[in-house]
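Structure in structure tokens, see below.
Every protein chain of the complex appears in place save one, which is left out.
Going in written order, the chains are labelled A, B and C, and every chain counts its residues from 1.
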Amino acid sequence: MTSRYTRRELMVVAAAREIRDHEVVFVGMRLPLLGFGLAKATHAPHAIGLFENGVIRDRPAEAFIYTMGDPPNIVGAVACLGLVDVMSLLQQGRVDVGFIGGAEVDPLGNLNTTRTSSSGALTRLPGSGGAGDIASLAGRTVLIMEHEPRRFRERVDYVTSPGHFPGRRRGGPATLITTLGVFDLSTGRVRAASLHPGVTPQQVREATGFAITIEDRTPATAIPTADELAYIRHADPDGFWTGDSMKTG
Amino acid sequence: MTSRYTRRELMVVAAAREIRDHEVVFVGMRLPLLGFGLAKATHAPHAIGLFENGVIRDRPAEAFIYTMGDPPNIVGAVACLGLVDVMSLLQQGRVDVGFIGGAEVDPLGNLNTTRTSSSGALTRLPGSGGAGDIASLAGRTVLIMEHEPRRFRERVDYVTSPGHFPGRRRGGPATLITTLGVFDLSTGRVRAASLHPGVTPQQVREATGFAITIEDRTPATAIPTADELAYIRHADPDGFWTGDSMKTG
Amino acid sequence: MKLKRSLREAIAEQVHDGDAIALGLALESGIPFAAVHEIIRQQRRDLTLIGPISDMAFDQMIAAGTVAKVIAAWVGNVAGGSGYGFRRAYEQGQPRRIVMEDHSNFTVGLALKAAAMGLPYLPTFTGIGGDIVRGHPRIRPIGDPFGGPDLLAVGALRPDVAIIHVQRADAQGNAHLWGNLGLTVEAAYAARQTIVICEEVVPEAVIRSDPNRTVIPGFLVSAVVEEPGGALPSSVQGYWRRDFEPFLAYHRMSRTPEGVQSWLREWVLDLPDRAAYLQHMGEANLARLRVSERRPAAEANFAP
Partner (left out) sequence: MKLKRSLREAIAEQVHDGDAIALGLALESGIPFAAVHEIIRQQRRDLTLIGPISDMAFDQMIAAGTVAKVIAAWVGNVAGGSGYGFRRAYEQGQPRRIVMEDHSNFTVGLALKAAAMGLPYLPTFTGIGGDIVRGHPRIRPIGDPFGGPDLLAVGALRPDVAIIHVQRADAQGNAHLWGNLGLTVEAAYAARQTIVICEEVVPEAVIRSDPNRTVIPGFLVSAVVEEPGGALPSSVQGYWRRDFEPFLAYHRMSRTPEGVQSWLREWVLDLPDRAAYLQHMGEANLARLRVSERRPAAEANFAP
């Protein structure tokens, strides 16, 4: 028996599965934060979460947080350091996996969150924040994106968060989780690892502005279990991050 | 009316006079620490003291301390940072004056606290500690030494704490306070600024292994006032740092 | 040396046209909005703003026309996304054109830290392979003298003024801050002057009871301002919750130039000072946001 779930809930579950036990995770906000909490509550009880403002937690905040700087994210933290301290740990190679998102992605996993002219006119986006650092320095990165044609481009206008490139010292994009599926980026080409239930290869191709490998036997993304959904709804009771209009399942 | 005082008490008074009001002082232990406290109690009430272990104080510890790491040196500190933090402030140029000592000194104000063969055999000394950093980076340095021929050498065997050298970016030795007098080093030559009461130019020359300028009108070092002595004896009641066998004055 | 100032005095004396100002250093908490608004009221011009992510503080200053340049990793509205004031200035030059020096959080942190350490630059591996560091005015490729792979040098960034909101400070400027730190310490060390705004000016003995909590020693501080609630609507650990709604309201209002001007009039220009701002918020809102619970830190004994 499965409950109804939203696409974003499915994405949280997919994010959680990217975290292995005992890993050090650069967490970020929104879906990755919920994914971290879910992983802790299920298969990765010893995972550690770092936030770019300097907070280190081994469990999510007890109260809902809107930003990583919200006071409940300090309460119960194991440490509250400075930004340069956690970035130093990242640069040292102490972080196994980091989650990042962007406005645009290309087949090498480059993300753009700085500026784009894709709509014809120049659009200024907010910028990197810590994403460029996580992309550069984490052991591997997991990308989370809205799957839309204008966002999936053959080449992004500006590489805010570097993907695969020749001479990369460490890490690089491993997985891309979208509103349509989960994609393997570890080889520097985009290959569908799973499509979300009900999503067809044709839908994915139409929503992707570059070539993508979708094998015939590509499985469906495993749907959330009742326990997983219960966790997510406990952590995000109003569906602030995980609500969406498309109920599926 | 003057009280009897020791040579070291006189040196503390001379050290205190090197500190101007509102200055930031890299303090060290022993006589400079007493000098800092004396300056604070007299003409430099707004001076700030930095210790290389990370402690920042705006008044000396209430209890006697044997090392800068002693718990009473933390109590009442305005800040207790890390070593790299205070050294960074030093490197930035935020420190006006630092006090250092050494086993050997030369006319350029180079200090050796690392190793010497002056006695014929190799003698290993403890090393720099923070002295080399203070010598390199403070706005000016004040040197404090026992005035003995084997310590005052034409050229030191090893430059632990650099004195004047061509291309120096900042600072350098300003004053040398010894058991015999106070010497101006600011020009890179050694010139007597004052001789301690009862000390003759001949005595100084015999105790100095290099040429030294002692003008005829060189004054006597100003002797401690009763208030100054009272402060020193309150701060060092057992004469741990300031006691010596030669009572003078 | 008397450091205590009203906020108006501190901004009037220490923030000048053309200055480079670091603020919003703890990221989403402790943003010195009272100072931001006072700078707008005093009509400073041609400022350079420095910070990691700025939340809506930078956007407001840009929309008010005070800003010539931004040095930051992220400029927008954390709750809402885009910063419309920033976008209008960058995309259309409204109300004036601004120059953007893009960074990642780490590179802006390293730029401040280089200055804090008295160095011309700090090396890093971050950003290699991306466009932020390509042709960057403050970032250059360098080799490793020990034979390892090439790095980048991030040049030192020395703000004229850092503006910092903390829980408490003494009259000498020795400041206790807890909760988020972000780049607060780096900026205070790096800046030529540091304005400390605090919830409470406390007796010296409070600060000295815990010197490890003093993240900024007073001798680096140029002014101490007691301005409780001066960071609202951002949070201050143990003092104020984050007020979420004003971020969304500003986001909505700032969609149009007229909207943002109307917002600036209501919340900044038509108010004389922070006290008036808090009054305009209303006591019910203040009561909702004020932290009255206690979760004290476990005792640390400093007895010698």
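The rule we apply is simple: a contact is a pair of C-beta atoms (placed from the backbone, for glycine too) under 8 Å apart; a residue touches a chain by one contact, two chains touch by 3 or more.
On a predicted model such as this, the values are computed, not experimentally measured, just so you know.
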Chains shown that the absent chain touches, full complex: A, B, C
Per the touch definition above, residue among A:6, A:53 or A:88 touching the missing chain: A:88
Residue touching the undisplayed chain, where the options are C:12, C:119, C:201 or C:249: C:119
Candidate in contact with the missing chain, chosen from B:10, B:27 or B:80: B:80
Among A:16, A:44 or A:77, residue touching the chain not depicted: A:77
For chain B, the residues touching the chain missing from this view: 52-55, 66-71, 74-75, 80-84, 87, 90-91, 110, 114, 121-133, 135-137, 158-162, 165, 167-169
Contact footprint on chain A, counting only the chain that is left out: 22, 24, 46, 48, 55-56, 58, 63, 70-72, 74-81, 85, 88-94, 137
Chain not shown, touching residues in chain C: 118-125, 140-142, 144-146, 148, 151, 153, 155, 167, 176, 178-179, 181, 202, 206-207, 209-210, 212-213, 237-239, 241, 291, 293-304
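Everything that follows uses one rule, which is that only the chains that are shown with their structure count from here on.
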Among all chain pairs, the one with the most C-beta contacts: A-C
Farthest chain relative to chain C (centres taken as mean CA coordinates): B
Interchain centroid distance [CA atoms averaged], chain B/chain C, Å: 41
For chain A paired with chain B, centre-to-centre distance based on mean C-alpha positions, whole Å: 58
Where chain B touches two or more other chains at once, by residue number: none
